[in-house]
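Below are the structure tokens for one structure; questions will follow.
The complex appears here without one of its protein chains, the remainder shown in place.
Entry: chain A
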Amino acid sequence: MDEEYDVIVLGTGLKECILSGLLSVDGLKVLHMDRNDYYGGESTSLNLTQLWKRFRGDDTPPESLGASREYNVDMIPKFMMANGSLVRILIHTDVTKYLNFKAVDGSFVYNKGKIYKVPATDVEALKSPLMGLFEKRRARKFFIYVQDYEDNDPKSHEGLDLNKVTARELISRYGLEDDTIDFIGHALALHIDDNYLDQPALEFVKRMKLYAESLARFQGGSPYIYPLYGLGELPQAFARLSAVYGGTYMLNKPECKAIEFYFSGEMFILYSSRSQWCTSLRILNFGETDVVNAFLLAEKVEFDGDGKVIGVTSEGETAKCKKVVCDPSYLPDKAEKVGKVARAICIMSHPIPNTHDSHSAQVILPQKQLGRKSDMYLFCCSYAHNVAPKGKFIAFVSTEAETDNPEEELKPGIDLLGPIDEIFYDILDRYVPTNDHASDNCFISASYDPTTHFESTVNDVIQMYSNITGKALDLSVDLSAASAAAE
């Protein structure tokens, strides 16, 4: 470990692993560490024993649930858009060869107390019971406009400049009802709140097109795909990519937290033990609080007098580096809490009711339908994707938390699930970086949001990549030529 690296990556969450892979492929010397003895960090998938250990302490899971190792329960459940940016990255990096996918059976939306299939095309709009007869025709016209819209074909724009016209103005031309706007904006364009309505309509139209194109891709019942054995496979696959290109991997490196001291012009000195460190801090006249904080924050990122990162120490060893990439938990002083995600993890013996027996499905509950500020999501997968033993289903209910009472807040979603074998509630704090990467060379990812897809995750990765390398990530893979081989 006593070497010099171009980049040290801390935490093996999906974002960190994608970046580690991309940077190694670029020829950078990468050291990748995690404080846990497993891959994936927050975005790992747990087996039953690990799940119980996290939520139930010393209890053991009931035998009726089947073998622990047959479970892969995602801690950050999400589906992948079949034509989305994560698929582009997978193809761009050739990581696809390590993974097997299956299409997700269904995509649904909650409207006035009922669950409906999300209509994504003009044809489906005409068939959907979600809208009345006249509304269907109006929606169909709007779908046709979106389907025909091409960036580089001005004729298809029908005289509208979507960089200027807002989504609200575009929709009003078609006279759509509020409920229709609700499902189009939230279940098709996957906006998490209504702010998009007053933004330029281009993004909204592009998102609708992505949904429709992804739906057409694999002839499944949804635009989504999902890896066999759960999302925990994704960070592992990108970690392997990084390793294949020379990245060094160390798991189970405890004391992985950050500390930062600014000395006037002097370099912070590294000490091999906590007692030595503590003594020196006292000698150097740090206050009692600083010493205590220093104890609380141990594997540490080291900085020079200007606050630039110079390396990472763990268990008394130091690795030097030019840059550090990490999730917010490794540099808590350089991140701030911006919200929290409330979620329920449920083990069931049946699919979500009213989803046409879908063994994997998403149901979006738009904010307005529940009188909330943010959408709620149901996510279900099962033994069909090798994440549970035969006959078992894993369902998640998640949302941006608006209260401190997840049980009460998630109830409208949980009520849609029917009988539940086991349920776990959780609240996750969400952080975003506050540092200036140009001045400290630390590149910190944002926590995962409650959306059930990866578009925002990958946007963060792409931005971080260009911050780190100073160049843009070219993801212009040939998606139309890309295809899936089914066994």
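Structure notes:
One rule holds for everything that comes next: a residue touches a chain if its C-beta (ideal position, glycine included) is under 8 Å from a C-beta of that chain, and two chains touch if they have at least 3 such contacts; residues count from 1.
Please note the rule applied: contacts and distances are computed from a predicted model.
The unshown chain of the complex is recorded in UniProt as "Small GTPase superfamily", chosen from "DNA-directed RNA polymerase III subunit RPC6", "Signal peptidase complex subunit 3", "glutathione transferase" or "Small GTPase superfamily". One of A:Gly246, A:Gly316, A:Pro353 or A:Gly391 touches the chain omitted from the figure, and that residue is A:Gly246.
Contact with the undisplayed chain is limited, among A:Ile91, A:Ala216 or A:Leu370, to A:Ile91.
Among A:Ser43, A:Asn111, A:Ser222 or A:Gln236, only A:Gln236 touches the chain left out of the display. The missing chain lies against chain A, touching residues 39, 87, 90-91, 94, 96-102, 218, 225, 227-229, 233, 236-237, 239-240, 243-246, 248-252, 384-386, 477-478, 481-487.
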